[in-house]
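Removed: one protein chain of the complex. Kept in place: all other protein chains.
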Amino acid sequence: MPGFDSPAAAAVVLDKGGLDGLIAGLGAGGFRVIGPTVSGDAVVYDDITSVKDLPAGWGDEQQGGRYRLVKRQDGALFGYTAGAQGWKRHLYPPRQTLFTARRKDKGYEVLPPPPAPPPMAFIGVRACELAAMAVHDRVFGDKTAPEPGYQRRRAAAFVVAVECGQAGGTCFCASMGTGPEVTAGFDIKLVELPARGVFVATAGSSAGADMLARLKVAAATEADKAEAARRVAGARPAKIMDTAQARGLQAKAEHSRWDEVAKRCLTCGNCTMVCPTCFCSSVEDSTDLKGETSERTRTWDSCFSIDFSYIHGGAVRTQARSRYRQWITHKLSAWHDQFGGSGCVGCGRCITWCPVGIDITEEVAAIAASDQGR
Amino acid sequence: MVQPENLGRILDEHPFFAGIPGDLRALLIGCAANERFDIGQFLAREGLPSDKFYLIRAGQVAIEVDVPGKKPIILETAAEGEVIGWSWIVPPYRASFDARAQTLVRALSFDGACLRKKMEADHSLGYEVMRRFVPMMGHRLQTARMQMLDLYGPAVVKARKGKAG
Partner (left out) sequence: MNAHARNPAPADPMMPHPFRIERVRRELSDTFTMEMVPQSGGGFRFRPGQFNMLYVFGVGEIPISISGDPGDGAVLVHTTRAVGAVSQALDNLKAGDIVGVRGPFGSYWPVEQAFGHDLVFVAGGVGLAPLRPAIYQAMANRERFGKVVVLYGARTPADILFRKELEKWRGRFDMNVMVTVDRVAGKWNSDVGVVTNLVAKGGFDPLHATAFVCGPEVMMRYVALALEKRGVALSSVWLSMERNMKCGCGLCGHCQWGSDFVCKDGPVFRYDQIADRLSVREL
(Lines give C-alpha, C1' and ligand atoms only; values in the text may rest on other atoms or scores of the structure.)
Protein backbone atom coordinates (compact mmCIF):
# COMPACT_ATOMS: atom_id res chain seq x y z
CA MET A 1 0.00 0.00 0.00
CA PRO A 2 1.43 3.40 -0.84
CA GLY A 3 1.69 5.65 2.09
CA PHE A 4 2.00 3.13 4.82
CA ASP A 5 5.58 3.00 5.99
CA SER A 6 6.73 -0.12 7.80
CA PRO A 7 8.47 0.53 11.07
CA ALA A 8 9.89 -2.43 12.95
CA ALA A 9 6.57 -3.80 14.13
CA ALA A 10 6.89 -5.04 17.66
CA ALA A 11 3.68 -6.68 18.77
CA VAL A 12 2.17 -5.47 22.03
CA VAL A 13 -0.77 -6.56 24.08
CA LEU A 14 -3.50 -4.19 25.18
CA ASP A 15 -6.66 -4.86 27.13
CA LYS A 16 -10.13 -3.37 26.64
CA GLY A 17 -9.06 -0.35 28.65
CA GLY A 18 -6.19 0.12 26.24
CA LEU A 19 -8.57 -0.11 23.30
CA ASP A 20 -10.80 2.44 24.97
CA GLY A 21 -7.73 4.64 25.30
CA LEU A 22 -7.06 4.22 21.59
CA ILE A 23 -10.61 5.28 20.69
CA ALA A 24 -10.45 8.23 23.07
CA GLY A 25 -6.98 9.18 21.88
CA LEU A 26 -8.08 9.20 18.25
CA GLY A 27 -11.11 11.30 19.18
CA ALA A 28 -8.93 13.72 21.09
CA GLY A 29 -6.59 13.85 18.11
CA GLY A 30 -9.37 15.31 15.98
CA PHE A 31 -10.61 12.13 14.33
CA ARG A 32 -14.21 11.21 13.86
CA VAL A 33 -14.02 7.64 15.18
CA ILE A 34 -16.13 5.09 13.35
CA GLY A 35 -16.46 1.47 14.36
CA PRO A 36 -18.83 -1.48 14.54
CA THR A 37 -21.98 -1.01 16.54
CA VAL A 38 -25.31 -2.78 16.71
CA SER A 39 -28.12 -0.94 14.99
CA GLY A 40 -31.33 -2.32 13.52
CA ASP A 41 -30.41 -5.96 14.25
CA ALA A 42 -27.19 -5.69 12.30
CA VAL A 43 -23.61 -4.63 12.83
CA VAL A 44 -23.09 -1.31 11.13
CA TYR A 45 -20.04 0.96 11.02
CA ASP A 46 -21.01 4.20 12.70
CA ASP A 47 -19.75 6.82 15.13
CA ILE A 48 -18.41 5.42 18.38
CA THR A 49 -16.91 7.11 21.41
CA SER A 50 -15.82 4.17 23.57
CA VAL A 51 -15.58 0.39 23.70
CA LYS A 52 -19.09 0.42 25.18
CA ASP A 53 -20.41 1.20 21.68
CA LEU A 54 -18.82 -1.93 20.21
CA PRO A 55 -20.99 -5.04 19.61
CA ALA A 56 -19.78 -6.89 22.71
CA GLY A 57 -20.86 -10.51 22.69
CA TRP A 58 -22.49 -10.37 19.27
CA GLY A 59 -21.70 -12.67 16.41
CA ASP A 60 -23.56 -13.16 13.18
CA GLU A 61 -24.94 -15.94 11.09
CA GLN A 62 -24.78 -15.36 7.35
CA GLN A 63 -25.95 -17.40 4.39
CA GLY A 64 -27.54 -16.69 1.02
CA GLY A 65 -30.35 -14.23 1.66
CA ARG A 66 -30.01 -14.49 5.43
CA TYR A 67 -28.32 -12.40 8.16
CA ARG A 68 -28.94 -12.83 11.89
CA LEU A 69 -27.11 -11.49 14.92
CA VAL A 70 -26.41 -14.25 17.44
CA LYS A 71 -25.18 -14.01 21.00
CA ARG A 72 -21.67 -15.22 21.70
CA GLN A 73 -20.61 -16.63 25.02
CA ASP A 74 -17.12 -15.14 25.01
CA GLY A 75 -18.04 -11.45 25.04
CA ALA A 76 -15.86 -10.75 22.00
CA LEU A 77 -15.97 -7.15 20.75
CA PHE A 78 -15.20 -8.14 17.16
CA GLY A 79 -16.93 -11.52 17.14
CA TYR A 80 -19.03 -10.80 14.03
CA THR A 81 -17.68 -11.23 10.51
CA ALA A 82 -18.29 -8.52 7.92
CA GLY A 83 -20.67 -5.72 8.87
CA ALA A 84 -23.80 -5.22 6.82
CA GLN A 85 -22.17 -2.45 4.84
CA GLY A 86 -18.52 -1.78 4.34
CA TRP A 87 -16.50 1.39 4.77
CA LYS A 88 -17.48 2.61 1.34
CA ARG A 89 -20.31 4.67 2.84
CA HIS A 90 -17.71 6.66 4.77
CA LEU A 91 -14.94 6.92 2.19
CA TYR A 92 -17.33 7.47 -0.72
CA PRO A 93 -20.66 8.48 0.84
CA PRO A 94 -23.98 7.61 -0.83
CA ARG A 95 -24.74 11.30 -1.31
CA GLN A 96 -22.02 13.84 -1.97
CA THR A 97 -22.61 17.46 -2.84
CA LEU A 98 -20.43 18.30 -5.83
CA PHE A 99 -21.18 21.97 -5.63
CA THR A 100 -23.91 24.47 -4.94
CA ALA A 101 -24.36 27.34 -7.37
CA ARG A 102 -26.44 30.48 -7.42
CA ARG A 103 -27.86 32.19 -10.47
CA LYS A 104 -25.90 35.31 -11.30
CA ASP A 105 -26.39 37.63 -14.29
CA LYS A 106 -26.57 35.38 -17.36
CA GLY A 107 -24.85 32.51 -15.63
CA TYR A 108 -24.15 31.24 -12.19
CA GLU A 109 -21.55 31.41 -9.45
CA VAL A 110 -20.36 28.43 -7.47
CA LEU A 111 -20.72 28.96 -3.74
CA PRO A 112 -17.73 28.20 -1.54
CA PRO A 113 -17.87 24.61 -0.30
CA PRO A 114 -18.48 23.94 3.39
CA PRO A 115 -15.34 23.33 5.45
CA ALA A 116 -13.91 19.84 5.00
CA PRO A 117 -15.18 17.42 7.67
CA PRO A 118 -12.66 16.06 10.17
CA PRO A 119 -10.53 13.04 9.27
CA MET A 120 -11.95 9.66 10.12
CA ALA A 121 -10.51 6.80 12.14
CA PHE A 122 -11.86 3.36 11.28
CA ILE A 123 -11.92 0.74 14.02
CA GLY A 124 -12.35 -2.92 13.08
CA VAL A 125 -11.43 -3.01 9.39
CA ARG A 126 -11.24 -6.60 8.11
CA ALA A 127 -8.70 -7.95 5.65
CA CYS A 128 -11.26 -8.08 2.84
CA GLU A 129 -12.24 -4.50 3.62
CA LEU A 130 -8.63 -3.34 3.43
CA ALA A 131 -8.48 -5.07 0.06
CA ALA A 132 -11.65 -3.22 -0.98
CA MET A 133 -10.04 0.09 -0.02
CA ALA A 134 -7.01 -0.83 -2.09
CA VAL A 135 -9.35 -1.53 -5.03
CA HIS A 136 -10.99 1.87 -4.62
CA ASP A 137 -7.57 3.51 -4.39
CA ARG A 138 -7.07 2.37 -7.97
CA VAL A 139 -10.61 3.15 -9.14
CA PHE A 140 -10.53 6.68 -7.74
CA GLY A 141 -6.82 7.20 -8.32
CA ASP A 142 -6.77 7.57 -12.09
CA LYS A 143 -3.73 9.64 -13.06
CA THR A 144 -5.66 12.16 -15.12
CA ALA A 145 -8.85 12.36 -13.06
CA PRO A 146 -8.30 11.32 -9.44
CA GLU A 147 -11.39 11.77 -7.30
CA PRO A 148 -10.30 14.44 -4.83
CA GLY A 149 -12.95 13.82 -2.18
CA TYR A 150 -12.06 10.15 -1.90
CA GLN A 151 -8.35 10.92 -2.01
CA ARG A 152 -8.70 13.42 0.80
CA ARG A 153 -10.81 11.20 3.04
CA ARG A 154 -8.67 8.17 2.37
CA ALA A 155 -5.35 9.90 2.89
CA ALA A 156 -6.51 11.35 6.18
CA ALA A 157 -8.06 8.16 7.52
CA PHE A 158 -6.51 6.28 10.41
CA VAL A 159 -7.05 2.54 9.97
CA VAL A 160 -7.31 0.10 12.84
CA ALA A 161 -7.64 -3.34 11.31
CA VAL A 162 -8.96 -6.36 13.17
CA GLU A 163 -8.09 -9.81 11.94
CA CYS A 164 -11.01 -12.23 11.68
CA GLY A 165 -11.31 -14.96 14.28
CA GLN A 166 -13.78 -16.99 12.25
CA ALA A 167 -15.19 -17.13 8.75
CA GLY A 168 -18.73 -16.06 7.98
CA GLY A 169 -21.11 -18.34 6.11
CA THR A 170 -20.78 -16.45 2.84
CA CYS A 171 -17.13 -15.36 2.97
CA PHE A 172 -14.58 -16.52 0.39
CA CYS A 173 -11.67 -14.15 0.97
CA ALA A 174 -8.98 -16.83 0.95
CA SER A 175 -9.65 -17.83 -2.64
CA MET A 176 -9.59 -14.16 -3.68
CA GLY A 177 -6.22 -13.72 -1.96
CA THR A 178 -7.56 -10.95 0.25
CA GLY A 179 -7.69 -12.58 3.70
CA PRO A 180 -8.30 -13.59 6.33
CA GLU A 181 -4.79 -12.45 7.32
CA VAL A 182 -4.30 -8.70 7.58
CA THR A 183 -0.98 -8.01 5.91
CA ALA A 184 -0.85 -4.39 4.82
CA GLY A 185 -2.72 -1.13 4.60
CA PHE A 186 -3.30 -0.45 8.31
CA ASP A 187 -1.99 1.93 10.91
CA ILE A 188 -2.66 -0.54 13.70
CA LYS A 189 -3.60 -4.20 13.43
CA LEU A 190 -5.45 -5.93 16.25
CA VAL A 191 -6.01 -9.62 16.88
CA GLU A 192 -8.65 -10.18 19.51
CA LEU A 193 -8.07 -12.97 22.03
CA PRO A 194 -11.62 -13.11 23.44
CA ALA A 195 -10.92 -15.70 26.12
CA ARG A 196 -8.51 -13.31 27.80
CA GLY A 197 -10.24 -10.07 26.80
CA VAL A 198 -7.06 -8.69 25.27
CA PHE A 199 -5.72 -7.74 21.85
CA VAL A 200 -2.38 -8.37 20.21
CA ALA A 201 -1.57 -5.09 18.45
CA THR A 202 0.96 -4.31 15.73
CA ALA A 203 1.71 -0.93 14.22
CA GLY A 204 1.70 -0.69 10.43
CA SER A 205 2.75 2.94 10.16
CA SER A 206 4.65 5.48 12.20
CA ALA A 207 1.31 7.12 13.05
CA GLY A 208 0.12 3.78 14.39
CA ALA A 209 3.33 3.27 16.33
CA ASP A 210 3.02 6.76 17.85
CA MET A 211 -0.52 5.96 18.88
CA LEU A 212 0.41 2.64 20.47
CA ALA A 213 3.29 4.27 22.30
CA ARG A 214 0.85 6.49 24.14
CA LEU A 215 -1.23 3.56 25.38
CA LYS A 216 -0.70 1.29 28.35
CA VAL A 217 0.53 -1.90 26.70
CA ALA A 218 2.63 -4.93 27.51
CA ALA A 219 5.11 -6.52 25.17
CA ALA A 220 3.60 -9.52 23.38
CA THR A 221 5.14 -12.85 24.29
CA GLU A 222 5.82 -15.61 21.80
CA ALA A 223 2.81 -17.39 23.29
CA ASP A 224 0.60 -14.34 22.63
CA LYS A 225 1.77 -14.20 19.03
CA ALA A 226 1.21 -17.91 18.54
CA GLU A 227 -2.29 -17.63 19.94
CA ALA A 228 -3.02 -14.72 17.59
CA ALA A 229 -1.78 -16.76 14.64
CA ARG A 230 -4.03 -19.66 15.65
CA ARG A 231 -7.05 -17.35 15.67
CA VAL A 232 -6.63 -16.31 12.06
CA ALA A 233 -5.74 -19.81 10.97
CA GLY A 234 -9.20 -20.84 12.14
CA ALA A 235 -10.81 -18.12 10.07
CA ARG A 236 -10.17 -19.52 6.61
CA PRO A 237 -13.51 -19.74 4.82
CA ALA A 238 -14.68 -22.95 3.21
CA LYS A 239 -16.40 -21.24 0.31
CA ILE A 240 -14.30 -20.85 -2.80
CA MET A 241 -14.39 -18.76 -5.94
CA ASP A 242 -12.28 -20.05 -8.82
CA THR A 243 -10.57 -16.84 -9.89
CA ALA A 244 -9.46 -18.18 -13.27
CA GLN A 245 -13.02 -19.19 -14.07
CA ALA A 246 -14.24 -15.84 -12.79
CA ARG A 247 -11.86 -13.98 -15.05
CA GLY A 248 -13.09 -15.99 -18.02
CA LEU A 249 -16.70 -14.79 -17.67
CA GLN A 250 -16.26 -12.10 -20.29
CA ALA A 251 -15.91 -14.73 -22.98
CA LYS A 252 -19.24 -16.27 -21.97
CA ALA A 253 -21.55 -13.38 -22.80
CA GLU A 254 -24.10 -15.67 -24.45
CA HIS A 255 -24.15 -18.43 -21.83
CA SER A 256 -27.61 -19.83 -21.10
CA ARG A 257 -26.98 -19.47 -17.37
CA TRP A 258 -27.59 -15.74 -17.68
CA ASP A 259 -31.19 -16.56 -18.54
CA GLU A 260 -31.41 -18.90 -15.56
CA VAL A 261 -30.06 -16.41 -13.04
CA ALA A 262 -32.30 -13.74 -14.54
CA LYS A 263 -35.32 -15.80 -13.52
CA ARG A 264 -34.27 -15.42 -9.88
CA CYS A 265 -32.65 -11.98 -9.90
CA LEU A 266 -35.02 -9.20 -8.85
CA THR A 267 -32.59 -6.55 -10.20
CA CYS A 268 -33.02 -4.81 -6.84
CA GLY A 269 -29.39 -3.72 -6.76
CA ASN A 270 -28.81 -4.78 -3.15
CA CYS A 271 -25.61 -6.55 -4.18
CA THR A 272 -24.21 -3.34 -5.64
CA MET A 273 -25.15 -1.30 -2.58
CA VAL A 274 -23.46 -3.67 -0.09
CA CYS A 275 -20.50 -4.46 -2.34
CA PRO A 276 -17.45 -2.68 -0.93
CA THR A 277 -15.98 -2.09 -4.39
CA CYS A 278 -19.01 -1.14 -6.50
CA PHE A 279 -18.40 2.51 -7.25
CA CYS A 280 -20.99 3.59 -9.82
CA SER A 281 -22.64 6.90 -9.25
CA SER A 282 -25.10 9.23 -10.84
CA VAL A 283 -25.45 12.98 -10.58
CA GLU A 284 -28.66 14.83 -9.92
CA ASP A 285 -29.53 18.48 -9.86
CA SER A 286 -31.97 19.98 -7.40
CA THR A 287 -33.06 23.55 -7.59
CA ASP A 288 -34.93 25.67 -5.08
CA LEU A 289 -38.46 26.76 -5.94
CA LYS A 290 -37.33 30.15 -7.24
CA GLY A 291 -34.70 28.55 -9.43
CA GLU A 292 -32.05 30.73 -7.81
CA THR A 293 -29.90 28.10 -6.15
CA SER A 294 -29.05 24.70 -7.53
CA GLU A 295 -27.16 21.83 -6.01
CA ARG A 296 -25.37 19.05 -7.90
CA THR A 297 -25.33 15.85 -5.91
CA ARG A 298 -23.49 12.64 -6.66
CA THR A 299 -25.45 9.61 -5.52
CA TRP A 300 -24.63 5.92 -5.57
CA ASP A 301 -26.10 4.25 -8.60
CA SER A 302 -26.51 0.64 -9.59
CA CYS A 303 -26.00 -1.10 -12.93
CA PHE A 304 -29.15 -3.06 -12.06
CA SER A 305 -31.40 -0.07 -12.70
CA ILE A 306 -32.86 0.34 -16.18
CA ASP A 307 -31.99 4.01 -16.37
CA PHE A 308 -28.34 3.25 -15.75
CA SER A 309 -27.71 2.50 -19.44
CA TYR A 310 -30.13 5.04 -20.88
CA ILE A 311 -29.07 6.78 -24.05
CA HIS A 312 -31.45 9.03 -25.94
CA GLY A 313 -34.40 6.90 -26.84
CA GLY A 314 -34.00 3.97 -24.47
CA ALA A 315 -31.93 1.81 -22.19
CA VAL A 316 -29.19 -0.41 -23.61
CA ARG A 317 -29.67 -3.14 -20.99
CA THR A 318 -33.38 -3.81 -20.73
CA GLN A 319 -33.24 -7.43 -19.60
CA ALA A 320 -32.31 -8.76 -16.17
CA ARG A 321 -29.85 -11.15 -17.82
CA SER A 322 -27.94 -8.25 -19.35
CA ARG A 323 -27.78 -6.33 -16.12
CA TYR A 324 -26.71 -9.26 -13.97
CA ARG A 325 -24.14 -10.14 -16.62
CA GLN A 326 -22.88 -6.56 -16.67
CA TRP A 327 -22.40 -6.51 -12.92
CA ILE A 328 -20.62 -9.81 -12.53
CA THR A 329 -18.49 -9.71 -15.68
CA HIS A 330 -17.34 -6.20 -14.90
CA LYS A 331 -16.45 -7.05 -11.34
CA LEU A 332 -14.81 -10.40 -11.93
CA SER A 333 -13.50 -10.16 -15.46
CA ALA A 334 -13.18 -6.72 -17.03
CA TRP A 335 -11.94 -5.24 -13.74
CA HIS A 336 -8.62 -7.05 -14.26
CA ASP A 337 -8.08 -5.21 -17.54
CA GLN A 338 -9.24 -1.88 -16.18
CA PHE A 339 -7.71 -1.84 -12.71
CA GLY A 340 -5.11 -4.59 -12.63
CA GLY A 341 -6.98 -7.00 -10.38
CA SER A 342 -10.35 -8.46 -9.52
CA GLY A 343 -13.12 -6.18 -8.31
CA CYS A 344 -14.25 -8.88 -5.88
CA VAL A 345 -12.65 -9.19 -2.45
CA GLY A 346 -14.65 -12.20 -1.31
CA CYS A 347 -16.54 -10.53 1.55
CA GLY A 348 -19.73 -12.41 0.65
CA ARG A 349 -22.06 -9.47 1.26
CA CYS A 350 -23.72 -9.79 -2.15
CA ILE A 351 -24.69 -13.35 -1.24
CA THR A 352 -25.93 -12.53 2.25
CA TRP A 353 -27.94 -9.50 1.24
CA CYS A 354 -29.42 -10.88 -1.98
CA PRO A 355 -33.13 -11.26 -1.20
CA VAL A 356 -33.24 -14.49 -3.19
CA GLY A 357 -29.81 -15.73 -2.14
CA ILE A 358 -28.03 -15.73 -5.50
CA ASP A 359 -24.48 -16.91 -4.84
CA ILE A 360 -21.85 -15.27 -7.03
CA THR A 361 -19.48 -18.22 -6.58
CA GLU A 362 -22.14 -20.69 -7.71
CA GLU A 363 -22.94 -18.60 -10.77
CA VAL A 364 -19.28 -18.48 -11.78
CA ALA A 365 -18.92 -22.23 -11.34
CA ALA A 366 -22.08 -22.94 -13.33
CA ILE A 367 -21.05 -20.70 -16.21
CA ALA A 368 -17.56 -22.16 -16.27
CA ALA A 369 -18.92 -25.70 -16.21
CA SER A 370 -20.37 -25.59 -19.70
CA ASP A 371 -20.44 -23.64 -22.91
CA GLN A 372 -24.19 -23.83 -23.32
CA GLY A 373 -25.29 -20.68 -24.98
CA ARG A 374 -27.39 -18.86 -27.45
CA MET B 1 -26.38 0.09 -85.52
CA VAL B 2 -23.68 -0.71 -83.02
CA GLN B 3 -21.50 -3.56 -84.09
CA PRO B 4 -21.19 -6.64 -81.83
CA GLU B 5 -17.48 -6.02 -81.28
CA ASN B 6 -18.32 -2.55 -79.98
CA LEU B 7 -21.00 -4.01 -77.71
CA GLY B 8 -18.37 -6.42 -76.44
CA ARG B 9 -16.04 -3.56 -75.60
CA ILE B 10 -18.85 -1.75 -73.80
CA LEU B 11 -19.69 -4.93 -71.89
CA ASP B 12 -16.07 -5.33 -70.84
CA GLU B 13 -15.92 -1.76 -69.54
CA HIS B 14 -18.71 -2.46 -67.06
CA PRO B 15 -17.84 -4.45 -63.91
CA PHE B 16 -21.04 -6.50 -63.77
CA PHE B 17 -20.05 -9.28 -66.18
CA ALA B 18 -16.33 -9.09 -65.47
CA GLY B 19 -14.65 -12.47 -65.74
CA ILE B 20 -17.37 -14.23 -67.72
CA PRO B 21 -16.02 -16.94 -70.09
CA GLY B 22 -15.68 -15.89 -73.73
CA ASP B 23 -18.31 -18.22 -75.18
CA LEU B 24 -20.92 -17.06 -72.69
CA ARG B 25 -19.90 -13.45 -73.28
CA ALA B 26 -20.74 -13.94 -76.96
CA LEU B 27 -24.20 -15.26 -76.02
CA LEU B 28 -24.77 -12.18 -73.84
CA ILE B 29 -23.77 -9.79 -76.59
CA GLY B 30 -26.37 -11.39 -78.82
CA CYS B 31 -29.10 -10.09 -76.50
CA ALA B 32 -27.53 -6.65 -75.84
CA ALA B 33 -28.24 -3.18 -77.20
CA ASN B 34 -26.74 0.23 -76.56
CA GLU B 35 -29.28 2.81 -75.36
CA ARG B 36 -29.48 6.41 -74.20
CA PHE B 37 -32.14 8.16 -72.14
CA ASP B 38 -32.69 11.87 -71.82
CA ILE B 39 -33.50 13.51 -68.52
CA GLY B 40 -36.95 12.46 -67.37
CA GLN B 41 -37.23 9.44 -69.64
CA PHE B 42 -38.18 6.19 -67.99
CA LEU B 43 -36.12 3.00 -68.19
CA ALA B 44 -38.96 1.07 -66.53
CA ARG B 45 -42.52 1.79 -65.40
CA GLU B 46 -44.04 0.17 -62.36
CA GLY B 47 -46.58 -2.54 -63.30
CA LEU B 48 -45.71 -2.58 -66.98
CA PRO B 49 -43.92 -5.47 -68.66
CA SER B 50 -40.25 -5.23 -67.90
CA ASP B 51 -38.30 -7.40 -70.21
CA LYS B 52 -35.00 -5.64 -69.92
CA PHE B 53 -32.21 -4.88 -67.55
CA TYR B 54 -29.56 -2.21 -67.88
CA LEU B 55 -25.88 -1.87 -67.13
CA ILE B 56 -25.48 1.85 -66.51
CA ARG B 57 -22.47 3.29 -68.30
CA ALA B 58 -23.02 6.95 -67.47
CA GLY B 59 -25.55 9.12 -65.69
CA GLN B 60 -27.87 8.51 -62.79
CA VAL B 61 -31.20 6.69 -62.55
CA ALA B 62 -33.76 7.17 -59.78
CA ILE B 63 -35.77 4.19 -58.62
CA GLU B 64 -38.98 5.75 -57.44
CA VAL B 65 -42.63 5.27 -56.69
CA ASP B 66 -45.42 7.64 -57.60
CA VAL B 67 -47.70 8.74 -54.76
CA PRO B 68 -50.95 10.43 -55.83
CA GLY B 69 -51.16 13.93 -54.42
CA LYS B 70 -47.46 13.99 -53.55
CA LYS B 71 -44.16 14.20 -55.26
CA PRO B 72 -42.70 10.85 -56.34
CA ILE B 73 -40.58 9.28 -53.58
CA ILE B 74 -37.07 8.33 -54.65
CA LEU B 75 -36.09 5.08 -52.95
CA GLU B 76 -32.63 4.67 -54.34
CA THR B 77 -30.40 5.94 -57.07
CA ALA B 78 -28.09 3.97 -59.32
CA ALA B 79 -25.25 5.31 -61.37
CA GLU B 80 -22.28 4.34 -63.51
CA GLY B 81 -21.12 0.80 -62.82
CA GLU B 82 -24.45 -0.33 -61.38
CA VAL B 83 -27.29 -2.46 -62.68
CA ILE B 84 -31.00 -1.69 -62.91
CA GLY B 85 -33.77 -4.25 -63.21
CA TRP B 86 -34.28 -7.78 -62.08
CA SER B 87 -37.98 -8.21 -62.89
CA TRP B 88 -37.02 -9.84 -66.20
CA ILE B 89 -35.98 -12.99 -64.27
CA VAL B 90 -39.10 -13.24 -62.14
CA PRO B 91 -42.52 -14.02 -63.68
CA PRO B 92 -44.74 -12.27 -64.62
CA TYR B 93 -41.87 -9.99 -65.72
CA ARG B 94 -43.42 -6.70 -64.61
CA ALA B 95 -41.42 -3.80 -63.11
CA SER B 96 -41.85 -3.20 -59.39
CA PHE B 97 -40.88 0.47 -59.49
CA ASP B 98 -40.37 3.34 -61.87
CA ALA B 99 -36.83 3.89 -63.10
CA ARG B 100 -36.30 7.45 -64.31
CA ALA B 101 -33.25 9.06 -65.84
CA GLN B 102 -32.17 11.95 -63.61
CA THR B 103 -29.45 12.93 -66.04
CA LEU B 104 -28.55 11.90 -69.53
CA VAL B 105 -28.12 8.16 -69.15
CA ARG B 106 -26.16 5.79 -71.34
CA ALA B 107 -26.78 2.12 -70.71
CA LEU B 108 -26.25 -1.30 -72.18
CA SER B 109 -29.63 -3.05 -72.18
CA PHE B 110 -30.32 -6.75 -72.38
CA ASP B 111 -33.44 -8.36 -73.77
CA GLY B 112 -34.83 -10.55 -71.01
CA ALA B 113 -36.78 -12.93 -73.23
CA CYS B 114 -33.73 -13.45 -75.43
CA LEU B 115 -31.48 -14.08 -72.47
CA ARG B 116 -33.93 -16.36 -70.65
CA LYS B 117 -34.12 -18.61 -73.71
CA LYS B 118 -30.31 -18.85 -73.88
CA MET B 119 -30.01 -19.45 -70.15
CA GLU B 120 -32.54 -22.26 -70.38
CA ALA B 121 -30.59 -23.82 -73.23
CA ASP B 122 -27.18 -23.31 -71.59
CA HIS B 123 -27.30 -23.63 -67.81
CA SER B 124 -23.71 -22.54 -67.45
CA LEU B 125 -24.81 -19.19 -68.87
CA GLY B 126 -27.79 -19.29 -66.50
CA TYR B 127 -25.44 -19.87 -63.58
CA GLU B 128 -23.06 -17.08 -64.56
CA VAL B 129 -25.93 -14.61 -64.87
CA MET B 130 -27.71 -15.71 -61.69
CA ARG B 131 -24.57 -15.63 -59.55
CA ARG B 132 -24.28 -11.95 -60.46
CA PHE B 133 -27.93 -11.09 -59.97
CA VAL B 134 -28.39 -12.78 -56.60
CA PRO B 135 -25.81 -10.58 -54.80
CA MET B 136 -27.25 -7.52 -56.53
CA MET B 137 -30.75 -8.43 -55.33
CA GLY B 138 -29.37 -9.24 -51.88
CA HIS B 139 -27.71 -5.86 -51.75
CA ARG B 140 -30.96 -4.14 -52.73
CA LEU B 141 -32.80 -6.06 -50.01
CA GLN B 142 -30.20 -5.18 -47.40
CA THR B 143 -30.17 -1.51 -48.22
CA ALA B 144 -33.99 -1.44 -48.26
CA ARG B 145 -34.02 -2.93 -44.78
CA MET B 146 -31.47 -0.41 -43.59
CA GLN B 147 -33.64 2.40 -44.93
CA MET B 148 -36.57 0.93 -43.01
CA LEU B 149 -34.52 1.32 -39.82
CA ASP B 150 -34.70 5.08 -40.25
CA LEU B 151 -31.25 5.20 -38.65
CA TYR B 152 -30.99 8.88 -38.03
CA GLY B 153 -34.39 9.10 -36.45
CA PRO B 154 -37.17 11.51 -37.20
CA ALA B 155 -36.57 15.17 -36.59
CA VAL B 156 -37.42 15.98 -33.00
CA VAL B 157 -40.68 17.87 -32.87
CA LYS B 158 -40.61 20.37 -30.08
CA ALA B 159 -42.33 23.57 -29.21
CA ARG B 160 -40.04 26.41 -30.18
CA LYS B 161 -40.55 29.86 -28.91
CA GLY B 162 -40.59 31.50 -32.29
CA LYS B 163 -36.83 31.68 -32.20
CA ALA B 164 -34.80 31.60 -35.36
CA GLY B 165 -31.27 30.21 -35.34
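Couple of notes before you dig in:
The letters A and B name the chains in turn, as written, and every chain counts its residues from 1.
Heads up, the rule we're going with is that a contact is a pair of C-beta atoms (placed from the backbone, for glycine too) under 8 Å apart; a residue touches a chain by one contact, two chains touch by 3 or more.
Just so it is clear, the model here is predicted, and its values are computed rather than measured.
Checked against the full complex, the candidates A:58, A:158, A:199 or A:353 give a single residue touching the omitted chain, namely A:158.
Considering the full assembly, A:140 is the residue among A:140, A:199 or A:304 that touches the omitted chain.
When the full complex is taken into account, the listed residue touching the unshown chain is A:316, out of A:28, A:111, A:233 or A:316.
Note on the undisplayed chain: of the listed residues A:63, A:166, A:294 or A:372, the one touching it is A:294. Here one chain is not drawn; of A:28, A:110 or A:240, the residue touching it is A:110.
Where chain A meets the omitted chain, the residues involved are 2-5, 98-99, 101, 103, 105-108, 110, 119, 139-140, 142, 144-149, 151-152, 154-158, 187, 205, 207, 250, 253-254, 279-285, 287, 291, 294, 296, 298, 301, 303, 308-313, 316-319, 321-322, 326, 330, 333-334, 337-338. Within chain B, the residues in touch with the undisplayed chain are 60, 62, 67, 70-77, 79, 81, 102-103, 143, 146-147, 149-156, 158, 161, 164-165.
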